[in-house]
Structure formats: structure tokens, C-alpha cells
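Here's a slice of the assembly, chains where they normally sit.
Just so it is clear, A and B label the chains in written order, and each chain counts residues from 1 on its own.
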Amino acid sequence: MPIPPDIVCLDDYERHARALLPADIQAYIGGGAADMTTLRDNRDAFARLRLLPRVLGNLRDASAAASLFGLTLETPVIAAPMAWQKLVHPEGEFAMATGAAAAGAGCIASCQASVDMTELARNSPAPLWFQLYLQPRRDDTLALVQRAGDAGYRALVVTVDAPVNGVRNAEQRAGFHLPAHVRSVNLAGFAQAAATRAGPARSPVFRGLVDAAPSWDDIVWLREQTRLPLLLKGVTHPDDAGRALDLGVDGLIVSNHGGRVLDGVPAAIDLLPAVARRVDGRIPVLMDGGVRRGTDVLKALALGARAVLVGRPLYWALATAGAAGVAHALAILATELEAAMALTGRPALAAIDASVLARPHG
Amino acid sequence: MPIPPDIVCLDDYERHARALLPADIQAYIGGGAADMTTLRDNRDAFARLRLLPRVLGNLRDASAAASLFGLTLETPVIAAPMAWQKLVHPEGEFAMATGAAAAGAGCIASCQASVDMTELARNSPAPLWFQLYLQPRRDDTLALVQRAGDAGYRALVVTVDAPVNGVRNAEQRAGFHLPAHVRSVNLAGFAQAAATRAGPARSPVFRGLVDAAPSWDDIVWLREQTRLPLLLKGVTHPDDAGRALDLGVDGLIVSNHGGRVLDGVPAAIDLLPAVARRVDGRIPVLMDGGVRRGTDVLKALALGARAVLVGRPLYWALATAGAAGVAHALAILATELEAAMALTGRPALAAIDASVLARPHG
């Protein structure tokens, strides 16, 4: 799987990957919740933002480097945690981590990785973060946290925006099912949420599924179990951000889960400013959802993000060309970001602020 | 007619039903007035509204239950009154009422039902409301009111937004006519409005049709005829809402009749807030028009509705799979609503308020 020569931007990887993948896996990766309003809006909202060029500034010694919770980034971009990467490539998460490291980007292993989390950390050329779903049983959660610490993951990313499954109609229509060789190997033997409670509701959600949903108490508890930096992924409300701050969380990732959970949520980039304002620089805020261009990274940083996560495009790149594809996709993004920084007169990440943005329509 | 396996959301029923129904019946059910601006806007307006997720809240014992004028609802959704349901299913309104009850939803029988209203109430597994059109002759109206009371209907829904027919171009072009076996059996023998008055106007509207239009006096009169709760359906102006309050009406349904009467009226969901503000909690306000997703129900409740009516999707579901289809469609909606409540941190209907909404574009 060499890199196809006609790939010049991230979207090109989607085109190629779709040609290779069966329809149900395409739906799983590319789909979103319900009518996919949020999925689309994640990108449209970036397109609505406008950039103001600056000319003739001094650009010598320009750099897009950053470091964040143990990651040394040449570009402020991190591969988002995404489940079951063996679905599209035999090396799965190993290839993703390798590609990210090759491009000087970060990488977050999913709680639902299809490879052993300890093996993954050991084989990765660069440090990783671990994404955690709080499990119905605290013991199971604790087991994951300890394995992550032991394996050398540098931070825990607790995803809090998916206590129940999204309404994934695209996946449902395509009949997506995990093939036999792909499993959440790191969750083997853990308890699952189930719809068992009696009561008036006839839908499974209120008849039990929500009983397993994590709450703030679990964050308090988790904070006491580990010294690893703790980031919450999926915080979008300023009040939730405030509460996270109070509880000693180390970082936040503003995210609507790529439009995969609740449809109708605003675009992630539109949710970022209010959270960034509330946090007011006390801890790093990151974001994900719809980042496809170096200019998107620039816009996210202008609105308060310290770095961004990129999801689907890297899944498509992995499917198309393995680790090399992932590295190439991230290199495209890095080059685009640097060009955008040069053209807006920003020689360093610290120089990127809201003044880089213009209102649409003047 | 089993439920087709690829149906995962309400819109899927429309697709299936259209494949089964002749073009003129499709136009009758699916069409709207004139250029169908309002029909489209009913849905677009829901899509414009954005939801703000909340994370890590306590969701134990969550419930979407409500009770309203004699209906015990497990989910705040009611089948809208729709004429002539035998058009698409031999059991017509019987199947609709059965399906609604099976899903823990409510049901309103149309004044233009194609089955006997007394039979219908007797056969329904759960209580019903009766939708009333004020008839040109008060005696005829009174007959309906008494039959409704005798049959055990729990409330009267007086539809006030259709004193003249809408400009139903889609239906006209498709040449829709009632087939012989489908009739408004409950109106048999009643007087009809007619264009008979002399005068300068050449169009039938001002040459007589409007003479049969009901007025506020008729509401005053009706109020005196019955102890059943009285809801007005089709109120959209705050001043009309105020007048209804003054006359002792028990509930209001904000509705533009699904975009079937006057084209160019704002989306129903956009009309709701001003009415809810004027009513200020004194009586229940409901709404209908364009509800297709659990998130739409959530948005309507956030803007002041106590419950919503759903129209066309249930007609399509009835056509596709009878009572089972109706129950399935309503169960989908209930599940979607519960997921949305969970993801916005609202464990009960009473916890849903405007703070669940975000402005589009941040």
C-alpha cells in the first residue's frame, strides 16, 4: 500500500480509503449520529471562520513546536483515540502510533484499541496518551489505569461524552458488526452495561443503560487513583469545564466526539471559545472535530486551543497506506499549518491569537 | 406487513410507505400548502436549533413520563389527528390507536376519521382525545361533542387554523380524490360550507366559504356545552393565546397544521416561544409540525411545550406496517429522546428548559 500519488490533502485519503473498504466499515468510520448535522457542522464552522493575512513580518526561526503532558510535538496535532484500528489495517494501532511519531505528532490510544495497550506503548517510537472509558465496575477501570501507568502512557484522556451510544443510523443501515478478528482486547473480561432495570420506560436507555453512566463522583475517585495527568474529553459546557477545574483535572478536550454521539450539538470549534474563556489559561484546552486543514489548526489555536486532535482522516490514511499514510497525512497538515502561520505573520504558536481571525463578510 | 429491517429512524418509514402508495395519496399525506415553504421550514427550524451537552450528571431513575388530560404517557408524544387513515391501512384509526398505546404514547382521533368514533374509543387499549372541527351548524357540532363524551374521549382538541382550505397544489396536481370506501363517517349527514353568497368577489372564498368559518363566539358557546378539557389546535399568535386563556380554554397546541394550510407561516417550533411566554405556565402548551427525532422533542420541551404531536411519520408507519409500525416508530422516537436527555443531563421532563439550547454558530 504505497501512498497514491494524487493525494495532496487530507480529504484525498477518504476518497482512496472508501474505494478499498466495505460499505459497513465506511459507515462506521465516516458516519455520525442521526441526521449528521453536527458531523457536517464540525467542518462548515471551520469554513465560516476567516483568516486575516499579515505581510512582510519577520519569519526567521519560525517554529510550530509544542510540548504537552509528556509529548514533544513538532506540530500541535495529535491522533485522536479511535477504536478498533485493525478493522482497516493488520497493524492497526501500531501503525497509527508509528505514523504519528514519524510526523512529529502525538497519538492517543483508544480504550477500545484492537491491540494490547502494553505492547502498543512498548512498540511506539514516541510516548503516547491513553484514552479511558470509565467502566461499569471501578475495579475494571482501575486495572486499566494501572496498566496505562505501568506501560508508560503519559496521560489519561477520560472520554465523558458518550455515557450512552449515539443514534448511529448510518452504521445501523449499513449493518456494521465487528469482524471476529477485531476486539477490544484491553477490555476482555470486563462487565458491560445492560438494559435490565424494570420501570415504566420501554426503551433500553432509561431501563438500565444509563445506570452504568459515569458521574462526577467517578472523576473525584479517579483523580485519587493516579498521578498521571488527567484530561477530560468531550467537555463542551463552560460549567462542566469549571467543575473539572475544581476537581483538579489537568486538561480538557472540547469535542462532540466527531458528531458521533448527540446530533444537533454545535460544531466543536464553535464550542471552544466559551470553554477557553472559562478555563482562562489555567489548564491546557485542546479540541477535536472537523480538523482537515492546516488553516483549521490555526483557527483552533486562535480560539484558545493548545493543540488539536485529528480523527477520521488518519483512519482513512491508515486504511490507504498504513503508517506511511498516517505520517504523510500529518506532514501535509503540518506543512499547511506552517504556510498559514507564515501568511498570517505568526512565527510561533504563542503568537497565534484571536487577531488572526476576521469576521466573515467583512 | 412486517417492519422492514432497514428502518432505523422515522424518515425511513416515509421511504417505505411511498414505495407502497399511489402518487395521489402520497401527495395528500406528504404535501403542504402552495410552495411548501412552511412544510420545509418546520423541519429546518428544528435543525437550526443546537443542543448543549452536559456530562457526568446523575442519571439514575431517569424517566420521560408525563400525564396530560387523562393520558398516561411514558414519553411525551401524541399521535396527531389525521383524517381518513383507511386510505393506507384497512384497520385505519384502530391500528393507529393500538400502535400509540403499545408505545406508551397518546393518540388523537381526527374529526374526519374513517372509522366510527365510538367504536374507535371502545377498541383503543388506552384513552384517546377527540379532534373537533366546528361544523357550519351548531347542532352538528353538539352531536359530535356528546358522542365524544359518551365514548370516553378524555379531551376535545378544537382545530381552529383551517377555516378555509389551504392552497394544496401538490394534491391538486396529483388529482387526489377520496376513494369510495373511505369517508368521514362521523360527519355523515352534516351540513357543508358552500360558496353561495352574492357579492363582488369572484373567488369562492369571499363568496361564501368564509361565512361558515368559526369565530371566538363559537368557542364561548362550546365551552358551555361540555366539561371535557378543551384544547385549541392551531393557535400561533400570542394575542390569540391570550384570548383563549380568557375564555377558559384548557390547553393550546401551537401548530401550523403541518404546513398544510397557509404557506409562509413560520416554523411551528419558531412560533412556540412567544405563545409559551404569553401563557406563562397557566395551561399546558403543546406543539406539532416537523417533529422527526427525539432531539426535536427535547427542543420543543426546552422551548415550552409539555408534549408534542407527531403527524406524517405515523401515517407513513401505518401504511408500512400497521399498528406495529406505529408502535415501532414511536419507540424509536422515545429511545432517541431518552438518549438526548441523558446526553444533556436531564433525568426528567421537568429538568428540560431553555438552557439545553445553544445558539447556532456559537
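Please note the rule applied: a residue touches a chain if its C-beta (ideal position, glycine included) is under 8 Å from a C-beta of that chain, and two chains touch if they have at least 3 such contacts.
Everything numeric here is computed off the predicted structure, so don't read it as measured data.
Enquirer: Could you tell me how many identical protein chains the full complex contains, when just 2 are shown?
Expert: The complex in this structure file totals 4 copies.
Please note the rule applied: only the chains that are shown with their structure count from here on.
Enquirer: For chain A superposed on chain B via Cα atoms, how large is the rotation, as a multiple of 5°?
Expert: Rotating chain A by 90 degrees superposes it on chain B.
Enquirer: Nearest whole angstrom, what separates the Cα centre of chain A from the Cα centre of chain B?
Expert: The mean C-alpha positions of chain A and chain B differ by 42 Å.
Enquirer: Going by the contact rule at the top, pick out the chain B residues touching chain A in the complex.
Expert: Result: residues 6, 8-9, 47, 49-60, 62-65, 74-75, 103-104, 293-295, 299, 331, 334-336, 338-344, 358-362 of chain B touch chain A.
Enquirer: Residues of chain A touching chain B in their complex?
Expert: Interface residues on chain A, with respect to chain B: 34-35, 37, 45, 48, 160-161, 163-167, 169, 172-173, 199-206, 210-211, 213-216, 218-219, 232, 234-237, 239-240, 256, 261-267, 269-271, 273-274.
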